[in-house]
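Only one protein chain is missing from this complex, and each of the others stays in its spot.
Right, chain A next:
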Amino acid sequence: MMGSGMLPGPRDLIRHWAQADAERPAVVTVAGTLGYAELADRVAAVAARLRGLGVGPGVRVGLAFPNSLDYLIWLFGLFEAGGVAVPLDPRMGAPELATAAATASLRFIAATALPVTLPWPPMPAVSAVAGGLWQCRGDGRGSPSETTGNVLVQQFTSGSGGRPKHIQRTEAQIREDYRHFSAGLGLDGGTRFLAPSPFYHAYGALGMYATLAVGGAIFPLPRFIPAELMAAAKRFQPTLTMVTPTMIDMLGKCFLPPQDRGVFASLRHCICSTGHLSQAAHDAFRGRFDVPVHEQYGSTETLSATVNLGDDFDEGCVGRPYPGVEVAIFDSQGAMSAPLVVGSVGIRSSSVCVGYAEADHALATVDGYVLPGDKGFLDETGRLHILGRDDVYNVGGYKVDRSEVELAIRRAFPVTYVAVLPFERAGQPALCAVVEASSQQVTPESVMAACRAQLLAYKVPARVVVKSSLPREANGKVRVGDLASVVLGKE
């Protein structure tokens, strides 16, 4: 086993293991198993093709694939050619794609025609080359400042906090992310990673990099459907999976034949992204499959930061920092807070990003700690607890901490998501609670009654919207930018 401190760099992952152990399984799909040597050959062919088209250091290429063998071949082929990967959501429509091509200054977009990928209509900014490759009008190089610093990936943030932004991610930052993740989880060459979370998000990509770094095998799933995930688990016997709270919720309530209860028995780590995995959803999953869920905290800005590896799920608790990551809580003046004091979460490590590509968006930092915008606290044992987004609203001259209102609603009902947002009522600022829950169990009236019972009158939302499902990203995060239309009843 290779020590986690000696893991190969991201451009060398496939070639390293192809030379070290050619027949070692790298990718498993319903079509069969591909070893590292064969994968390396296919990666090299794509790299040669890209070089022939002029792709080299600093040149940006969009990759619009669902999780698949194709994605891995194109990603590592692009890395081998020296280019910069810009992962894209394969469900993007033509206008979004054209915008991405322009704002990320793409030279090409590679995509596949899997059934989950919508047809690509003609676009003025993009024209087909052949064989899954489209040429864009940009020169692929971006501004001079963007081509320095050994950028490996230009990542779109999910936009869960508002408008999507770009982050430049260097080889060293990505390597540090999968190094501390591998070390924290104790991954080794026997790792078998079942991957339903999209590789085009930093969270799903982490498991992919980490597995290939230790010489493990990946089973990519192009979409999440419970029965398909369970069928893949039966075939693949995974030791690691990375899911979202939505996936845990669905797996806890989908139809389950009795013989499938042990389907995840081989899992050593079931990692779940932070996003308010409710105690009820966790308990339903745990009760069915007898597998602990390890909640991980991180963001596109900070990459993986903490994880609760204990068998003691506690809603909102995201555990301790990965090796090499520091976590601190800051007050509104930027001073570090004591344990149990609620404040802004700060993350410091060599994998955090240094800023956004967009000049009009500054990254919040204090003493080298990046503040992703979440509110939380550290307990006496050093475990991080996340309470929600770091927002305080002014309602009629009173300050209202949205996380306090959200917590009151969470305490009263088994909701899968709640957000408190400002809106105007008769020209005055007011609060609206958007709640995702079963309308048979939760109503606007019952939410207001629960808030009145727990909160001062000015903190009670003036409007409550209860929906059975809210608009979400593919990784399960609610699209916060779309909630305004939910508040206004225009969705």
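As a convention for this text, a residue touches a chain if its C-beta (ideal position, glycine included) is under 8 Å from a C-beta of that chain, and two chains touch if they have at least 3 such contacts; residues count from 1.
Basically, contacts and distances are computed from a predicted model.
Have a look at "FAS1-like dehydratase domain-containing protein", "Cytochrome c-type biogenesis protein CcmE", "Ger(X)C family spore germination protein" or "Acyl carrier protein" and point out the UniProt protein name belonging to the hidden chain.
"Acyl carrier protein"
Among A:Thr246, A:Thr274 or A:Thr302, which residue is in touch with the absent chain?
That would be A:Thr246, which touches the missing chain.
Identify the residue among A:Phe224, A:Tyr297, A:Tyr369 or A:Phe413 that touches the chain left out of the display.
Of these options, the touching residue for the absent chain is A:Phe224.
From the list A:Gly32, A:Gly52 or A:Pro257, pick the residue that touches the absent chain.
Here the residue in touch with the unshown chain is A:Pro257.
By the contact definition given up top, give the residues of chain A that touch the hidden chain.
The missing chain touches chain A at positions 30, 91, 115-116, 223-228, 230-231, 246, 250, 253-255, 257, 468-469, 471-472, 474, 476.
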